[in-house]
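The structure follows.
All protein chains but one are shown at their positions in the complex.
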């Protein structure tokens, strides 16, 4: 039985790679999905539909194009991992967590201890809080293989 | 026909009061609801069930008690207003927005122009972006009274 | 037992008034709801959030503000009446019909015989096709009072 | 990961072919689905169940038979593309858009700039507005491959 | 707390009256709803939209008009009572039972013992099988008042 | 793209075989599913859990075991065909139709003209009424292959 | 804004009274609902439909009659309180908790510390664990009045 895991949030470190490598090393039957993680490409996603003079609308258009991908992948996934880092706002990650919560889709948060307090509502609806990508891999291994 | 409007997010300024006063001044048939907005009370919501030694679990317990209120009120509302201010993380506000989006519940964001870019995914799923509480009142007046 | 009936579509003739007057004349326990039907006001619904230089975005902003009202009222109604006239595109009326169909919300179409063919998919998902506002009143009277 | 894309609307030009060829040229993992696009066959879909003397009922019967296909394919798709052309009423296309909106199914509109105003409600609930089939292919390529 | 009870099925005996009288005698906080039970009026429900030459379409049109009422009332009820008598086909009653079952809406069947076997699938999804209107009243009294 | 078609109702004639043979002859990508159609086996489905002295409970137990199969297959199908014959009560077939209607699952009825009137509510929620298994095959061929 | 709170579980002590009195003392806008808590009456709920010789079927019939009440009240409530005591099996209370969890309905568990381990899955999906009826009243007061 294959599992699909959506990786949401911070794009500045290699946490996605670490989780994917860890899962591969253990041969877990997991398919990982993600938003477009190339920052510039993501910001420009709507440009292919014509340039915008106003920043708000350029962002709006790009976010909606990105939303076709993210909404579909979140609805298809079995579990999501939502990553927060201290120095970024990442309101989109918290948005994804709320979206999962409303759908009854289980998610795991991944963040350091020093942001526990501002993330308390997001963590309260999560199924687990991990501090390292390795812990995420361990949880996935346990959940998926029952060993 | 009465409308229920949930006010989510930032608790350091009087934007809720401004919206409620504005709606009252126009005699709009609107009931406003909100999370508990007293910061200390909200953080201590779980303490009545016994003290916790570990910060994470104190936060967890309080957030869940608060969640009884917030989840119920969001599901009951017709429209939500989600307020972001620049100097706060407010991941709970973005979480509420994602929750509304997944439920198909319309929401209005309220924030300054300088945080348009980090909020682009939250705004993309919103029905309107307002910059002042007065604009929110105008939208509500229009939506509710059709005038 | 009160019924709520949403009136969707064409805004150039007085069909809404005729239905509301007919229902009033028979003292039907029906509340009627509608989008904002003042054309200029509806087109300008987003202007209170700031002017837009590009036509597409002005329309976009206004339509979303209007959508807060229309989506909420459609979801709250028991029955919708969707009116089409020959000389207008009224894609929004057909959109409302599709929205109702997906929600399993019963709707009645109101249009002349000469546009039966282009409306066949919309009529196929409707519960009734009426040609006059008087017929709509008769159906509502029958449905609501069982007489 | 395979994607299914439903192509709705205008049947007089080769926009479907252009999108399908474009996707094929890029080897996108996309399956395209559609209503029956042969106009005469579609109008006659109910004739195999017996002839009808009244035009309304012939249309009704055919539309329902067609609805078995269209409703099923829309519910199964990941994304829809809804095409409008200026000289046609295409109320069925707007109906499909409303149906998608109520299901939370993302859709892209495809139409020229001169019908932006009458399509504003349909565009407001869309995830993107494209003006050419090539733009649709570009969006699909981006959304599906994340490149 | 008020309860709404939908009474579906056979229209040739006074079982509805017996239940309503019984509930009234006990002052139960119950509102009863029903399809139009005047056979001739129900068959003619679509005639107000114009005469039909073909029997199938007259029936079709009337049934859809009746469906506006029945579907809405079934979705609004808390409990349904579905009555079968031996000498009638009452496929509409069995249809209502299936509709309730799919919605997770509890229903009580009301029929004699000699039709237990052909009704076994309908009874299997019911919450109770009563043989007399008095038993239905007793169940409602118990369920509604907890005494 | 494969389609799954559930065949519900009358078990005394070979209509299922005719449809399956017709679909096979045209190489349609259709999988057919059905309740257990062996009458004696179906009535005895609960006996493997112990004998029952009372007829009602034997029927009840068997119907629930059969319901594991039928409910699952109906929920999994794309289209249902519901067959009625004049001399049988077939309340279970009407129940299945109501179940499909509530789920928004399209179904085709298959019955002779002389029972049009008692089946009017069931037909009103159907997507097509066929009189012969050959017509059902034709509809499926059209719907599934778009030719 | 009124809240409805469903009280599920153990019927041998006066915990329901304590909660209701506590809420009354604080004038909370809360309506409490419950299953029939008279043990003998609950066991005999099906007897009004005829006696049963076999224990399993008597229980079955009564449980289904009780289910009309409990399922309806759970679906209508805003919050549930689920009470477990050490010396009882109370599988119905755990069943109600699972039912609430699947519906996304928030619930509070009420039990002593010595049964924390066997209740861990039930507590994991709860919004709060209280040890005394007074704590439940405190939580309700906080949640409902925001003070």
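Just so it is clear, A, B, C, D, E, F and G label the chains in written order, and each chain counts residues from 1 on its own.
What we mean here is this: contacts are C-beta pairs under 8 Å (C-beta built on N, C-alpha and C of every residue); 3 or more make two chains touch, one makes a residue touch a chain.
Every value quoted in this text rests on a predicted model; they were computed, and no experiment measured them.
Novice: So which of F:18, F:31 or F:132 would be touching the chain we can't see?
Specialist: The one listed residue touching the chain not shown is F:31.
Novice: Would you indicate which residue among G:72, G:92 or G:135 is in contact with the undisplayed chain?
Specialist: Residue touching the chain left out of view: G:92.
Novice: On subunit A, what residues meet the omitted chain?
Specialist: Those residues of subunit A that touch the unshown chain are 1, 3, 78-79, 104, 106, 108, 126-131, 135, 138-139, 142-144, 146-147.
Novice: Going by the touch rule given at the top, which residues of subunit G touch the chain that is not shown?
Specialist: Given the touch definition above, subunit G has residues 55-56, 59-60, 62-64, 66-67, 70, 84, 89-103, 113, 115-125, 129 touching the missing chain.
Novice: What subunit F residues would touch the chain not displayed?
Specialist: Its contact residues with the unshown chain are 31, 33-37, 41, 45-46, 48-50, 61, 64-65, 67-69, 71-72.
Keep this in mind: only the chains that are shown with their structure count from here on.
Novice: Determine the centre-to-centre distance between subunit C and subunit E, using the mean Cα coordinates as centres, and give it in whole Å.
Specialist: Once rounded, the distance between the two centres reads 31 Å.
Novice: Starting from the mean Cα coordinates of subunit A and subunit F, work out the distance between those two points in Å.
Specialist: 43
Novice: In whole angstrom, what separates the CA-based centres of subunit B and subunit D?
Specialist: 37
Novice: Spell out, as numbers or ranges, the residues of subunit D touching 2 or more other chains.
Specialist: 64, 67, 104, 129
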